[in-house]
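The complex is shown incomplete by one protein chain, all other protein chains being positioned as in the whole.
Each chain carries a letter (A and B) given by its place in the written order, and its residues are counted from 1.
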């Protein structure tokens, strides 16, 4: 079940020493552990973004322990948790960050609250649980310590979950929420890309003409396209441009795509 | 020839999960492979910049497989290629990105087109060839699989190459193109630094007074200097300042440096 791999996703940035300290704590526990940095550039406190990147990524990483730390409630009553799935562990705060990734790994089998002080740094600060709780817990799980020793089991149904925005599929139209915007300005919707096949080839995205294509390179430069992206979700792009600018949307916004005929 | 090392240069940024997924695919193929991240901060689609950084860097890295992904044509007819040199492999799109690095490693010995589906992810997306083609190919090459199995050999003369800007050396003057601007605002020219020795100590750079020196610290703070940089190329800097701002240039712009006497 364990493999000696730990992956990290945080909102710590890379300009301070926080990430290196977390690496140091993990490697101080066992120098043979290996670490993959997913990203540390989640906007401070943006749990939804962190959850989306973690969900999208964990399935492609070596089986191991995935640590997510976007934790504006650090030091308050929010629980610190570890989740066991059939394809690895997740460690972090109980604020919705880990749940979608757990689903991507097959669902939560066991959930525990991280209350065993023997698994923490001797002194736990009120503000840096990455160093004091999450890193030492992850290192122990990654070296094969049983999750039951991390703390008491809790009911998975009590875990905090982010709201899942609805997908609307109608006659010649679909509507869904923006899930993520990537570095290229591509707009990913929280909707299965297969649902795009209910539309014509010529569509309208928020009133702007677009084409359904296999990849953005299939359309002329500057034109708006709709396609199934590499995660299998519906996405909107501009060949050589930034769809996010053309559409003026951000994560959580609703986007409606209609067949051009239906539009008329 | 192979050593288990893979280095990565992309325009993926580090805020999305793309880079971690590429790491995951490589390490999922063989957990003993080791990865060096050259940079992922190439501006999206800036092939010339990616080519320049890759060219400048590969000679200092462990011999292995160097993957370059700046690939605005992903999913279209552009070829995916691997190049064998006497000092390692290069993997990426055939759009000019890899060629200068191949030259830095001694030149292309064998070139193949990556068309063998057995070396790819079972399902190849139209937009994420880093995950689906380049990472699995790099992992196979780095673990010693023969390049001939990656796909059919192609004629190196058919590879796409970026134009090489001319260098002009005249009587008391030189002219060359801006190659790269680094984090410190230093302006590197695509011209051998030795050619600066054809000039006087007092020179004029685009009409501004400057001195030929060994290092920027050899001149008073704020003054413009011309020198041979750590890559052996001609460069322009300001001690304690940003030459790129003073000159107002960007990559590709022509820069003329003249002996001050010749100026008069």
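What we mean here is this: a contact is a pair of C-beta atoms (placed from the backbone, for glycine too) under 8 Å apart; a residue touches a chain by one contact, two chains touch by 3 or more.
All figures in this text were calculated on a predicted structure; none of them were measured in a lab.
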Pick from B:16, B:56 or B:132: which residue touches the chain that isn't shown?
B:56
Which of A:8, A:74, A:112 or A:236 contacts the chain that the document leaves out
A:74
For subunit B, which residues lie in contact with the unshown chain of the complex?
3, 5, 7, 14, 34, 36-42, 53-54, 56-57, 60-62, 180, 182-184, 214-218, 227, 229-230, 240
Over the whole complex, note the residues of subunit A touching the chain we left out.
11-21, 23-25, 27-28, 31, 44-45, 72-76, 125-128, 131-132
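Basically, only the chains that are shown with their structure count from here on.
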Rounded to the nearest Å, the gap between Cα centres of subunit A and subunit B is 32
